[in-house]
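A single protein chain has been omitted from the complex, and every remaining protein chain is retained in its original position.
Presenting chain A:
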Amino acid sequence: MTSPVVLITGALTGIGRATAFAFIEAGARLVISGRREDAGRALARELRERGGEAEFVRADVRHDDDVRHLVNATVQRFGRLDAAVNNAGTEGFLSSIVEQTTESYAATFDTNVLGTLLCMKHEVRVMLAQGSGSIVNLSSAVGKKGAAGAAVYAASKHAVEGLTKSVALEVAGAGIRVNAVAPGPIDTDMIVRFVGDAANANSLAQSLPMQRLGRAEEVAATIVFTAIGKSQFLTGHSISVDGGYTA
């Protein structure tokens, strides 16, 4: 595949941003998406300065119309959709179960689960017509294990694991692969929000088998391998990039 067309949601920060640069490095043509117009256009410019092709399309993955437009705009711009990285996610309201509300549940599940579902729905529609494609959803180490104080987030990522496997089965015969990448604690803004401050992030790092946080670039490399690498027999799996957290 020369210069695959790749769509990345939640591309403006953290793992999404690192993934955008990794795909440009791998020679992909990109549509990056997020909710903030200015930051999105600035990132697209930065990516183009690296010599790649990149467009920003604004979308909120919680809204079906936004996602339909995002996927259609990608096909309009580049003629096809070879790979999609459904990375947009939120940690939601991190607190004990007794503090959770209907609203805090919806705030997490609307982005992490409904968002992933809507993205796959529209991506698969295009990929079925093409007869090929590869989807990577972002799960989490707590998509496989429990997390005290993050029950709703962990539940949402467990849901992503179920969506990934089920959709992989639905489309395996149609030339489309669906996998997940499950990061452990990665050195991003989200992990600081997760644990409160940088000092807590450091003690979390010390508690991991590898005794360090992961780098966004390490997750990005795994996403690129999973999405467009030569391992075309790989489908339905969730690859942990977590320093041994789930080992």
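One rule holds for everything that comes next: a contact is a pair of C-beta atoms (placed from the backbone, for glycine too) under 8 Å apart; a residue touches a chain by one contact, two chains touch by 3 or more; residues count from 1.
In the analysis below, contacts and distances are computed from a predicted model.
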Identity of the absent chain, which is to be given by its UniProt protein name, from "Response regulator transcription factor", "DHHW protein", "SDR family oxidoreductase" or "MBOAT family protein": "SDR family oxidoreductase"
Of the listed residues A:19, A:90, A:156 or A:240, which contacts the missing chain in the full complex? A:240
Given A:61, A:135 or A:168, the correct residue touching the omitted chain is A:168
May I ask you to list the residues on chain A that touch the chain which is not drawn? 165-166, 168-170, 172-173, 184, 208-211, 214-215, 217-219, 221-222, 225, 229-237, 239-244, 246-247
